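Take a look at the structure below.
For chain A:
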Amino acid sequence: MIPTQRWLPMPLLSLLLLAMWLLLQQSVSLGQILLGSLLALVIPLITQPFWERQPMLKHPWLLVRYIFRVLGDIIIANLQVSKLILDPRGRMSPAFIEYPLELTEMLPITILASSITLTPGTVSVNLRKDRRTLVIHALNTGDREDTIAQIRERYERPLKEIFEC
Partner candidate 1 sequence: MIGFYTVMEGVIAFFLIAGGVFAFIGSFGLARLKDFFMRLHGPSKTSTLGVGCVLIASMCYFSLIEGSLSLQGMLITIFLFITAPVSAHLLAKSALHYKLARDPRTLDDIEELKDGEDDEKPNGENGHLP
Partner candidate 2 sequence: MNHLIVMPILVPLIAGLALLLNRDGSATPRRIVGLTATALLVAVCAMLVFQSTDDTIRYYALGDWQPPFGIILVLDRLSAMMVMLTAVLAFGSLLFASAGGDEEGSNFQGLFQLQLMGINGAFLTGDLFNLFVFFEVLLIASYSLLMHGGGKARIHSGFHYVALNLAGSALFLIGVGVLYGALGTLNMADMAARVAELDGDRRVLVEAGALLLLVVFALKAAMLPLYFWLPRAYASAPAPVAALFAIMTKVGVYAIIRVFTLIFGPQAGSLAGLAQPWVWWLALATLALGGVGVLSARDLRTQAAYLIVLSVGTLLAGVGMNSTAANAALLYYLMHTTLVTGGLFLLAETISIQRGKAGARIVRGRAVHQIALLGGLFLLAAMTVAGVPPFSGAIGKALLLQSASPAQQPWLWPILLISSLAAIVALSRTGSTLFWRASSSEKNTDKHEKNPEREQADKGEKPEKGRKEAVSAGPLRIAGLLVLLGASPVLMLFAGPLTEFTHATAEQLADHEAYIQAILVRDSMGDGS
Partner candidate 3 sequence: MEALYAMTTGILAASGLFLALRGRTFPVVVGLTLLSYAVNLFLFSMGGLQAGAAAVIDDSGNYTDPLPQALVLTAIVIGFAMTAFSVILAMRARADLGSDHVNGNRVDESREERS
């Protein structure tokens, strides 16, 4: 989308930083915008060495859609978990699930793992060292395959699409 250059290695990050700066300052005066832009330029340059190679973000708008989907799921998840927690009889069938990953890049995997944790009944507990399998703990699962398919459908595919890998 935005061409990567030497002096602007991570455009999206720069944008995020500028936005954060303005959020922090609570001001959109010219001075703050200039200063924010400067920071948005300098900080990525400084921190660039500490970034691992990034997959290209191909469809930012899909990312926005993804975020809203996760937010929605979070709310549902909370209600479900609350119900389970408050259930005086404590009826649950917890399980560990080995989720075979299709994603290969770390950033999307991280986003996926986080999404899984934040959303209904599941917590990602281990990314194995080969980065092929994500172990998930589900609080109340009927069928493991079902859960895997759901995750694949709701989160991993969109992520694959977003990062096009």
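As a selection rule, all candidates are chains of the complex that A comes from, given by their letters.
The working rule: a contact is a pair of C-beta atoms (placed from the backbone, for glycine too) under 8 Å apart; a residue touches a chain by one contact, two chains touch by 3 or more; residues count from 1.
Everything numeric in this text was worked out from a predicted model, so none of it was measured.
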item: In-complex contact of chain A, chosen from 1, 2 or 3; value: 1
item: In the complex, chain A residues that touch candidate 1; value: 20, 23-24, 26, 74-75, 77-78, 81-82, 84-86, 90, 92-96, 98, 110, 113-119, 121, 123-127, 135, 137, 139, 141, 144
